[in-house]
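Excluded from the complex is one protein chain; the other protein chains are retained at their positions.
What follows is chain A.
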């Protein structure tokens, strides 16, 4: 048993993080917020070029031939950077919809009662009859509501959980960075125990969620996927809330990035299938 990232998985993580740092840093994120509903096709093509959508496809199908654990490592980074777009749907369509692997075709489909990015996508799969546009709480995820509840594949649930994990890790970094630098009463606020404890709890939630998400990627066990999903949602949503709290008044402004993490975390939780269903899976397994 060696339940740690392999050399190759570390290299993969570093590679995608560097790509995203350079290509979708803070300025690009804020620019995207100012153009809601508009998908950055150049970024999409670069992600495809880096092998994102074909990561789990066999090499003779134009893919990279890696497994779900590697996909989880990559989606954690996508979540950390808050990359917008129907990433999960396109990733899962890569073997079936021509052009998805190369990034030429953007694919979306409904999960549960929600359909993300319907207007920007080239292909919309699934039963979307009667879909109605809503004003999405997340400026970076346009949503439609569909009357017919769509199934959520286990892989989709897990990839959203991986994104939640990445987002939780990022809000931890943001909270700790702010707590170190912001001074009040003559010292950094991170010296105050109340702030320290918020940050420590952020870390604990990230570490627990990471163990659950990685393990579920390895075992593909439905019970572990359900656990991973609930713990990753908790880590992302509460992580963003606590990060907002550490930022004080600044955290409540549009200018701070933390609300983008919180809103996306809510949306991902809504796209990953019903939490009640996940709970019933976990209960039934006892």
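By our rule, a contact is a pair of C-beta atoms (placed from the backbone, for glycine too) under 8 Å apart; a residue touches a chain by one contact, two chains touch by 3 or more; residues count from 1.
Convention: contacts and distances are computed from a predicted model.
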I want to check something: the complex is missing a chain, and I'd like its UniProt protein name from "Nitrate/sulfonate ABC transporter permease protein", "Acyl-CoA dehydrogenase family protein", "Reductase" or "Opine oxidase subunit A".
"Acyl-CoA dehydrogenase family protein"
Using the document's definition of touch, tell me which of A:11, A:45 or A:200 contacts the absent chain.
A:200
By the contact criterion defined above, which parts of chain A meet the unshown chain? Give residue numbers in ascending order.
1-6, 9, 69, 176, 179-180, 187-188, 190-193, 195-197, 199-201, 203-204, 207-212, 214-215, 217-219, 223-224, 226-228, 230-231, 278-283, 285-286
